[in-house]
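Mind looking over this structure? Questions follow.
A protein chain is absent from this complex, but the other protein chains hold their places.
Residue numbering begins at 1 within each chain, and the chains themselves are lettered A and B in the order written.
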Amino acid sequence: MKDISKSVVRKDHEEKITGSCKYVADYDSKGVLIGKLVRSKKAHGKLIGINFPKMPNGYMSVTYEDVPGINEVHIVKDDTPVFAKDSVEYIGEPVAMIIGPDEKIVNELVKETELIIDELEPVLDILKSDTVFFDYEYTKGDHVKAFKEADKVYEETFSTGYQEQAYLETQGMMAEPEEDGKILVHGSMQCVYYVHNAVKKVLGSDDFHIRQDPTGGGFGGKEAWPSIVASEVAVAAYKAKKPVRLVFDRREDLEFTSKRHPSITHYRVAVKNGRVTAMDIDVKFNAGAYTTLSAVVLQRGLICADGVYNIPNLIVKGKALKTNTVPNGAYRGFGAPQTFFPVETIMSHIAQDMGKEPLEFKREHLVKQGDMTSTSGMYHFPVPLEDMIEEVAKASGFYEKRKKYSEKQSGRYRRGIGISMHFHGAGFTGAGERDLIKAVAKLKKHKDGTVEVLAANGEIGQGLRTTFPKIVAHELGIPLDRVYYNWPDTGKVPDSGPTVASRSLMVVGELMRRLAIKLKEIWKDGEEQIVEERFREPSFVIPFNLDIFQGDAYPTYAWGVQAVEIELDTLTGLMKNLGTWASFDVGTPADYNIVMGQMEGGLLQGLGYSSMEKMDYDKNGRIRNNNFSDYLIPTSMDVPNMNVQLHVEEYPDGPYGAKGAGELPLVGVPAAYVEAVSQALGGVRINHIPFTQEDAMKEIAKKDE
Amino acid sequence: MEKIKFKLNGKDEIFEGDLSSRLLDVLRDDFRLTGVKCGCKEGECGACAVLIDKKLVNSCMVAMGAIDGSEIISIEGFKETERFKVLDRAFAELSAVQCGFCTPGMVLAAEALLSENPHPTEEEVRIGISGNLCRCTGYNAIVNAILKASKEGNGLW
Partner (left out) sequence: MVGSFIPKNKKEALDLKAKYTELIPYSGGTDLMVENRKNPSYLFLGKLNELKGIKKTDGKIEIGAETTFTEALESPIIPQMMKDALILIAAPAIRNTGTFAGNIGNGSAKADSALIEYGLDAVITVESVRGERNIPIEDFYLGRKHIDLNEDEIITKITIPDIHPDFYSYEKVGGRKALAISRIAFLGILEMESDKIKSISVSFGAVSEKIIRYKDVEKMLIGLTKEEAKAKKDEFVKAYEDRMQLTEGRVSADYRKKVTIKLLKEFLKNGGI
């Protein structure tokens, strides 16, 4: 293990474990107005008017009319209003906010507010949607010829469901007018500058700054949505000239914030001489009512659609379609889980049809260093999948179990084991890092010799407040307690980019390393010194062209292999997790425990996504699963300890060889899970997730007949 | 209106407000014990867990009238104990704290478990913290930290 990988006590450990860490809801309420949103109860309609009840002294309403700048939340496209003006597009859409000192009274006023809406027919099914937000297509090789010459063409449709981030701390934001006339907006978020740019447009001024508060989990759910919440409180505080706080309750958060896009994918796969020669892939994502991040989520999904396989001919098409449901957005994996599940699963199905063990068939197709990617870029670095498969197979006893469970099973309980492989492209898709983000970071050495990290990336549990200083201290050769990283404030830190896409450690962490080297060179005791570094695209990268999806979509890839073993109760359909094994290559861990924590946490989210995390809306477009007894996430009893190994392929342009890590462990789980369940069910084909106990029972009943 | 007496983190307290008030709200708003987190207000997440008469309870599911004569310990009180120090060290060494939102409740769940069963198995630890949701860690590090604390705190529980 490299020195840098040795675990340290996290810098945020003490304040969190003692409960002294102040999240946004923990600030004293004295003098703070409580905000609650008036939300649309209709999925689609013309907004005719709002009848507010008489406001008691000290209470007021806030609507689009109060927005001093432009009533649009800047995300990618700016179609999301801060407060609905002419129409409502989904159940839960914010139309107004009521603020006042007493939460109970504010709640009553919200209840008494009447929205006059001319109802329109909502579109809830993406297959019936005629509004295409984004539409992409790319090809590789000659797919027409490959399909014409195929021995056999396989065709299947897959679907995936919602997944809710279910961070333990709900969305929350607070805006406070300061003495100098500026407004401070602070709260739970991943990306201070995303929020900054949104609030700038809404306030129409620069008289504000954004600070991240301790954030109780994000997982993508606090990438774009906080821009909406911050815009709302900023407008309210601007109007009231008083501090305003808006904290969602759990039901609001589950029902009315973005989730992972549900998807429907259709695969056609050409096989010739026992090898896959081409894929024709059609991907549809349910974007919800506004575009938010759907464009970028879809792009990543499409780029991953041929999996870890060298498929010479491809045509990949994808659409993000509008429905009158809550906008969907970022969630750990960002579009990739929706395509890795089908590609892994159809590869297994083809193998079975050919009488081969899926793993064996898949291994014949694995990409290797130097191969062309789906977008005609290149896998520039070694692909360690073969070794990782062996690591996982050995730890899990995969071959023996797979063979044993494929024999006819009897009795109430039946077992199955599955394995899957995947990658996660590290960092922003395409040229985003170079053209859009252009990260800048600084180190400030104070006179007393302490060093402050100046960057915009947020600690959301993934350990950045520890790993950034750790890199700096390591390079400077000073104790870790001499380097610190405060909660980022846009009034003080440069824009080192958002806390997304598994980029922070790999991209900004590398800036930290270079900054420290720079600082070391000019270090003078007793002086205040500042150094600055900017992102530089590695020279090997084949420039990516988004118009035609050609080039290196990612500079490098993190790799994952996971196996899941389950036991099925044939009387109830309940599936018990007997074990989960994985090998993950995220390059050099910047801190062993922190990286393991990411891997294990992501794995369990992947298991939840595959099995119990089911969310649906009713015929009116209302999400049914709006509390933690209806939207089930795994408890400590749902899995035994997971077995994770780290496989290290160093990336020369990441700090000490580190690659993107955070998202990887979730992405590949569904295919392994479904393969295990399929085996326990005697080989039935499973084409959707989550695959619940009820789904299992349907299959069991089919066999009974 | 009746008033109730209770002990909070070792100190005698009197509450004279509405007895139907939620203990969670009273702890956070009146006593400013914000280590008691609110994750759902429906007893489904455990972030607001405290010890009432040494037993783990979700403070969102308790009305003030139910704690007359009881002893309440929140993380702010528990952090002063030797047992906390052992758990603190074990959680630190295994980096079992990530976003931190479930942590105070989780630590109190560990204390409640270890005071009943000082040497639990992995499965018993998993049962002990089964009402405390954590979305970050996948529970491995937390379970291992509690097992480690149980070894290192031998005799304390």
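As a working rule, a residue touches a chain if its C-beta (ideal position, glycine included) is under 8 Å from a C-beta of that chain, and two chains touch if they have at least 3 such contacts.
Note that the structure is predicted; figures quoted are calculated from it, not measured.
**Student:** Tell me which of B:18, B:122 or B:152 is the one touching the absent chain.
**Tutor:** B:18
**Student:** Looking at B:58, B:74 or B:103, which makes contact with the chain not pictured?
**Tutor:** In the complete complex, the chain left out is touched by residue B:58.
**Student:** Check the options B:46, B:120 or B:153 and report the residue that touches the missing chain.
**Tutor:** The one listed residue touching the chain not shown is B:46.
**Student:** In the full complex, which residues of chain A touch the absent chain?
**Tutor:** Interface residues of chain A facing the absent chain: 412, 570-574, 576, 612, 628-630, 632, 634-638, 693-694, 697-698, 700-701.
**Student:** Identify the residues of chain B touching the omitted chain, counting contacts across the whole complex.
**Tutor:** 1-2, 4, 18-20, 22, 41-44, 46, 49, 52, 55-58, 60-63, 65-66, 68-69, 109, 112-113, 127-128, 130-133
Going forward, only the chains that are shown with their structure count from here on.
**Student:** Help me check something: in the complex, which residues belonging to chain A touch chain B?
**Tutor:** 7, 9-10, 12-23, 25-26, 28-29, 165-170, 214-219, 249-250, 460-463, 591, 593-594, 596-597, 600-605, 627-629, 633, 635-637, 639-642, 644
**Student:** If we count contacts the way the header does, which residues on chain B are in touch with chain A in the complex?
**Tutor:** 28-29, 32-42, 44-45, 47, 74-76, 79, 88, 91-104, 107, 122-123, 125-127, 129-144
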